[in-house]
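A single protein chain has been omitted from the complex, and every remaining protein chain is retained in its original position.
By letter and in written order, the chains are A and B; residue numbering begins at 1 in each of them.
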Amino acid sequence: AASHFTQMRILEIDPNHVTFITLISGCADFPSQGKSLGPLLHAYTRKLGLDTCNLMVGAALVDMYAKCGHVDLARLCFDELKEKNPVTWNTMIDGFMRNGKIREAVELFDEMPERGVISWTVLIHGFVKMGLFEEALEWFRKMQVSKAEPDRVTIVTVLSACANLGALGLGLWVHRYALKKGLRDNVKICNSLIDFYSRCGAIELARQVFEKMGERTLVSWNSIIGGLASNGFTEEALEHFDLMQKQGLKPNDVSFTGALTACSHTGLVDEGLKYFDIMERVHKISPRIEHYGCIVDLYSRAGRLEDAMSVIQNMPMKPNEVVVGSLLAACRTRGDVELAERLMNYLVHLDPGADSNYVLLSNIYAAVGKWDGACKQRMTMKALGIQKKPGFSSIEIGCDIHEFVAGDKSHNKSEDIYSMLELLSFDQALCGYVPEAMAKDMLGNG
Amino acid sequence: PAPATAPPPSVNDLERLCQEGKVKQAIELMDNGVKASANCFHSLFEMCSKHEDAKKVHDYFLQSTFRGDVKLNNKVIKMYGKCGSMADARRVFDHMPDRNMDSWHLMINECANNDLGDEGLELFEQIKKLGLEPTGETFQAVLSACASAESVEEGFLYFEEMSREFGISPTLDHYLGIIDVLGKSAYLNEAVEYIEKLPFEPTVEIWEALRRYARSHGDIDLEDHSEELIVSFDSSKAAANKIPTPPPKKYNLISMLEGKNRVTEFRNPTLYKDDEKLKELREMKTGGYVPDTRYVLHDIDQEAKEQALLYHSERLAIAYGLISTPARMPLRIIKNLRVCGDCHNAIKIMSKIVGRELIVRDNKRFHHFKDGKCSCGDYW
Partner (left out) sequence: SFSSPEEAAAERRRRKRRLRIEPPLSSLNRTQQQTQQIPKPIQNPNAPKLPEPISSLTGNRLNLHNKILTLVRENDLEEAALYTRHSVYSNCKPTIYTVNAVLNAQLRQSKYSDLLSLHRFITQAGIAANVITHNLLFQTIMIKGLVDNGKLEKALELKDEMIGINGFSPDPVIYHYLMVGCVRSRDSDLVFRLYEELKEKMGGEVVGNGFVVYGGLMKGYFMRGMKKEAMECYDEFLRENLRGKWSAVAYNSVLDALCKNGEFDEALKLFESILREHNPPKSLVVDLGSFNVMVDGFCLEGRYKDAIEVFLKMGDYRCNPDTLSFNNLIDQLCSNGMLVEAEIVYREMDGKGVKPDEYTYVLLMDTCIKENRLDDGAAYFKKMVESGSRPNLAVYNRLVDELVKAGKIDEAKSFYDMMVKKLKMDDESYKYMMKTMSDVGKLDEVLKMAEGIIDDEETEFSEELQEFVKGELRKDGREEELTKLLEEKERQKAEAKAKEVEAAEASKRSAKAVINSLISPIGKKEAETESGANKNAIETSFANKE
């Protein structure tokens, strides 16, 4: 596109606003190249006075700067606009959210003369993108109070927030809402629903949605396969994987992640390797980190730690926490300190800041009684200033999300909660359960 | 908001709302300055069942011209009693300019309804001290107070006092009152005995009361017995699709005579190969649950560690889930890190104890805990 533009210039054809919009959004979509080209284009439009007068060009510019990470410049452009319409506002809010500037985004949102569905959605979507799911849902509620009707995009966004929080109650409500609005057959919404239900562990509901769908896209299949796999329904997941192909759909990398997860869940080593092989050889999909993760998990689970180690050492990308975690956890169960140490040495080169690996390794030391080693790991963590991530658990009761950390006493029913736990521990003791007092709880999840 | 052209709401609107039983809207109208009539208060006092509403209506009543009306004040006592706020009822009662016998009765009855039988009985002592003349109705209230306080002796004492001191001959309601006293105090056998000794043929109401208490206390034989008698009064009262009572199986000396209970001889501890017990024995030998002491950190005292384990966040979330939902409902927990091994073990056992499916999503996978097992097959 850029070279075409140059040609246009050479041919002295005056570019009009459509040209610019196309070009600028082109830059926005490829930030790395757009970074250099964008400002040039901006300068050119400025000359023509398009940037402040033409709304669409202005919006495109704001979008471009925001996507390139220059949110301050985006704001400048925005402020200079002579006229603003909802699109420019929304673009600016999106720009702020994209760059993590929540306060600015919210302020701007409050300043807005009219807030449409899109503005709300942009804001909620921004929160979801940043992993602030509770906030997203809070804004969704505000949206409802303001009587704005959520559209399908909002619904998809909210469902993804619910999926992450495990807010089954709210999600069910959204599902009902979608049905009421006649969005029963909307494929995107159905796909989100499948994903949402399976991420809440309500696999039965996910299955129902899937069965009732009139048309299914690749995403629908991937969602159901992944859902079945992560919930431990291995056979069914693999059946769906085959069925999908029989219906003429070509599996993509996500489908294979699903199938591999299914295998790793029940320890089907040979099958897993077979799928991995087919993926590369037949479907020409180059494996991504998730796929390697599954293979490592498979081997670790089957007790073939050396094999897992060699996969980690030979994979073409840096192993992430998940991949390493699988193997380390297996080392712990097997008490293989030597391998764990080797693995850690390998990892420290790659990423010295990952906390969970230190925790795991020190747990391994503790498990085999090497207290010195355990302490050393903790010291190293301290010295490097690595803090372990605090663990928390949440549960949804009647559409409220309740979150707890270990030893939490801030809940207003904490007295009842603790007496219930004590009662449980009595009964557990009767069942022969003795709490495993291990190093883990000092260092571990909590 | 109502359109500007509509006339301002009047007392008629309020009365209509009261008749329709719309408490909320009625209170709203009063908030907007509509003055209620005596009729309105009358029906509002009847209808209020929430303390919040009761308080509001009472406030408006105190501002009204009817605030001295005894009948309405009595209604207020009843209303507060119904809302479970005896402190408020008591305040109204204490500040009433002139009480009648009804006020006393209501007060005692409401005390009884709110598990404050003792307070009710104190009120009755006051009645006597003030020299008021108790009636049959008074004693009915007193007996229900006795029932509420589960004080059997006093119940009988007051029953006697009624005819001896005040010359009131007991009616069916008083006898029923005594049965209430016995029934609520869990004196079922005594209640049966009392009924049999009644100076008149027990009526169907009496058997119905007995059946009610038999049900509450879970004595199905007594329940069946009274039911049989009720049906003999009125065959239409036979329950159409009653489940037949299972025959009792008392291996004891009353139903069965000595030495006949030798089944155990024939069922002696010979082990069968499919015996659960045998299986358990085998499993214990081959890697059942053996507490792993290897993990005990020597520099931390045991108790603190166990505490820390016990109060891991997922367990707190589960405990909260338990106390907030009905039995056997599955719980879904989301955890941001991996579930620790000990919690995994503990939750497995928990799922069996509490009889629920516990679904835990950690950052790695789903764990569907059910009946002491986990879908992840102990790999996590």
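As a working rule, contacts are C-beta pairs under 8 Å (C-beta built on N, C-alpha and C of every residue); 3 or more make two chains touch, one makes a residue touch a chain.
Predicted model, so just to flag it, every value in this text is computed and none were measured.
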| item | value |
| --- | --- |
| Among shown chains, those touching the left-out chain | A, B |
| Per the touch definition above, residue among B:22, B:128, B:225 or B:370 touching the missing chain | B:225 |
| Contact with the hidden chain (one of A:65, A:276 or A:358) | A:276 |
| Residue of A:141, A:250 or A:283 touching the missing chain in the full complex | A:141 |
| Missing-chain contacts mapped onto chain A | 33, 36, 134, 137-138, 140-141, 144-145, 167, 169-170, 173-174, 177, 269-270, 273, 276-277, 280-281, 286-287, 295, 299, 304, 307, 310-311, 314-317, 398-405, 408-412, 419-420, 423-424, 426-427 |
| Hidden partner interface residues of chain B, rising order | 113, 115, 148, 150, 183-189, 193, 196-197, 215-221, 225, 228-229, 232, 243-258, 260-263, 265-268, 270-274, 278, 322-329, 353-356 |
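Heads up, the rule we're going with is that only the chains that are shown with their structure count from here on.
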| item | value |
| --- | --- |
| Centre-of-Cα separation between chain B and chain A, whole angstrom | 47 |
| Chain B-facing residues of chain A, complex | 165-166, 168, 199-202, 230-232, 265-267, 301, 322, 325, 329, 356, 366-369, 371, 389, 391-398, 402-408, 411, 413, 416-418, 420-421, 424-425, 427-428, 431-442, 444-446 |
| Interfacial residue positions of chain B with respect to chain A in the complex | 288-289, 291-292, 294-298, 300, 302, 305-306, 308-325, 331-343, 345-346, 349-350, 352-354, 359, 361, 364-366, 368, 375-377, 379-380 |
